[in-house]
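Excluded from the complex is one protein chain; the other protein chains are retained at their positions.
Showing chain A:
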Amino acid sequence: MSESPWEWLRRIQRRMEDEMERTMRMIKEAEMRTGCLMPLHHVMDTEDQYVITIDMPGADKEKIDLYADENRIIVEAPCRQDIPSARYGNRYRLMIELPTAIDTSNIKARYIQGVLEIRVSKKKTRGTKIKIE
């Protein structure tokens, strides 16, 4: 018997829900294994830079470690221990892989209202002009 459009939509919805559950479980497992909290983050891809924001309430600006290599950003910071929700981990850790190479000499970061904002310039690649025959 063929599937009705409603059943098909439900099946897609359930698959997305399963995927979400798998992701949530992976995050929890990683947090329990490492004792580190994986902070919420968002990457905005603009023409010449990536604007990354990471929600890290209870961190101390002076104690945030920020590393960058060819196309990765790694952030680590202790989280204040008196925050009850931080009981599963008292340290933030996040690694973000960016889709293109970055200019590690041109990265700016600021920490406001518990959010770390990182502006990362993309590495400029010079293309070659091709003559159309």
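Throughout what follows, a residue touches a chain if its C-beta (ideal position, glycine included) is under 8 Å from a C-beta of that chain, and two chains touch if they have at least 3 such contacts; residues count from 1.
Here, contacts and distances are computed from a predicted model.
Colleague: Please identify the absent chain by the protein name in its UniProt record; candidates are "Daunorubicin resistance ABC transporter ATP-binding subunit", "Indolepyruvate oxidoreductase subunit IorA", "Proteasome assembly chaperone family protein" or "Tryptophan synthase beta chain".
Modeller: "Proteasome assembly chaperone family protein"
Colleague: Which of A:Ala30, A:Ile64 or A:Val115 sits in contact with the chain that's absent?
Modeller: A:Val115
Colleague: Kindly note down the residues of chain A that lie in touch with the hidden chain.
Modeller: Spelled out for chain A, the touching residues are 9-10, 13, 16-17, 20, 23-24, 27, 37, 39-40, 42, 53, 55, 57-58, 79-80, 83-86, 112-115, 117.
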